[in-house]
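A single protein chain has been removed from this complex, and every other one stays in its place.
Labels run A, B, C, D and E following the written order; every chain starts at residue 1.
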Amino acid sequence: MPVVIVEMWEGRTVEQKRQLAEGITEAFSKIGVPPEALHIIMKDNPKHNWAIAGKLASDAK
Amino acid sequence: MPVVIVEMWEGRTVEQKRQLAEGITEAFSKIGVPPEALHIIMKDNPKHNWAIAGKLASDAK
Amino acid sequence: MPVVIVEMWEGRTVEQKRQLAEGITEAFSKIGVPPEALHIIMKDNPKHNWAIAGKLASDAK
Amino acid sequence: MPVVIVEMWEGRTVEQKRQLAEGITEAFSKIGVPPEALHIIMKDNPKHNWAIAGKLASDAK
Amino acid sequence: MPVVIVEMWEGRTVEQKRQLAEGITEAFSKIGVPPEALHIIMKDNPKHNWAIAGKLASDAK
Partner (left out) sequence: MPVVIVEMWEGRTVEQKRQLAEGITEAFSKIGVPPEALHIIMKDNPKHNWAIAGKLASDAK
């Protein structure tokens, strides 16, 4: 019954999320997790809410 | 000092969230957690950001 | 299909977790979420991994 | 720079986690995320800390 | 490679997030974590999605 939470930058299309969900589900399937047992929650984060190396991603050149 | 994070589909009304917060708080109260020690954070997730069985919930019939 | 994550201090008994799971599920049920659609994940955190007001809970008198 | 958090029951072997990490990374790679930008954090949860349908997974027959 | 997730009420300005990112990064730096290894993800939560003491923060006087 795994639950997967994906934190990423906003901007992915629904089609990309669709592909991602399929690919992640396949990865779990290979270690024996049935697809219907898997929940995936994708989070779209604005770049001004994400910092790397102490700087907001929206400030990075 | 528990913190509860609720991941759900968007669409719940504020009144439903109000009821949910009361009910969860009561559940903790029964095991000895004082209401004022409990934080609950509710997350509204679009259905196209949530996948079950490898399919986006927005694609499910 | 909500997912609930509970962050709390370690030390709750399995019986308390059982009661908590029942109570939280009932709270969701009241706003129309069927019990079998609800996943609850409880996390036992050592007090030295939890800080309030800038102090580890294990250091608080 | 996605971050993936996997909540699952304890009991997966390191080899299974290795396969899972490869598969998830490949899924992101297909939508254009370079492998080195992806962090995956896997969480092993005891069954008595996970409830479905109001019952601890450790209590389920 | 720490990942920090900040759950807070919406309303912080980008400038406040910038300062926060710098300060948190500095705090990690003091215990030996290089800035470029640190990811910080900030979440803006509406007050009607956050409850304390069983009440939505948006309902509190």
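The rule is simple: contacts are C-beta pairs under 8 Å (C-beta built on N, C-alpha and C of every residue); 3 or more make two chains touch, one makes a residue touch a chain.
Please read all numbers here as calculations on a predicted model, not as lab measurements.
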item: Among shown chains, those touching the left-out chain; value: B, C, D, E
item: Chain E residues touching the omitted chain (full complex); value: 1-9, 12, 16, 19-20, 22-24, 26-28, 30-33, 50, 52, 57
item: Interface residues of chain B (partner: the chain not displayed); value: 1, 3, 39, 41
item: Residue ranges of chain C at the interface with the undisplayed chain; value: 7, 45, 48-56, 58-59
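Methods note: only the chains that are shown with their structure count from here on.
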item: Where chain A and chain B overlap in contact partners, by chain label; value: C, E
item: Pair sharing more residue contacts (C-beta pairs) when B-C is set against D-E; value: B-C
item: Inter-chain centre distance, chain C versus chain E - centres from mean C-alpha coordinates, in Å; value: 21
item: Sequence positions of chain D contacting 2 or more other chains; value: 1, 3, 7, 50, 52
item: Topology of the chain contact graph, where touching chains are joined (line, ring, star, complete, other); value: other
item: Which pairs of chains touch, using the document's own definition; value: A-B, A-C, A-D, A-E, B-C, B-E, C-D, D-E
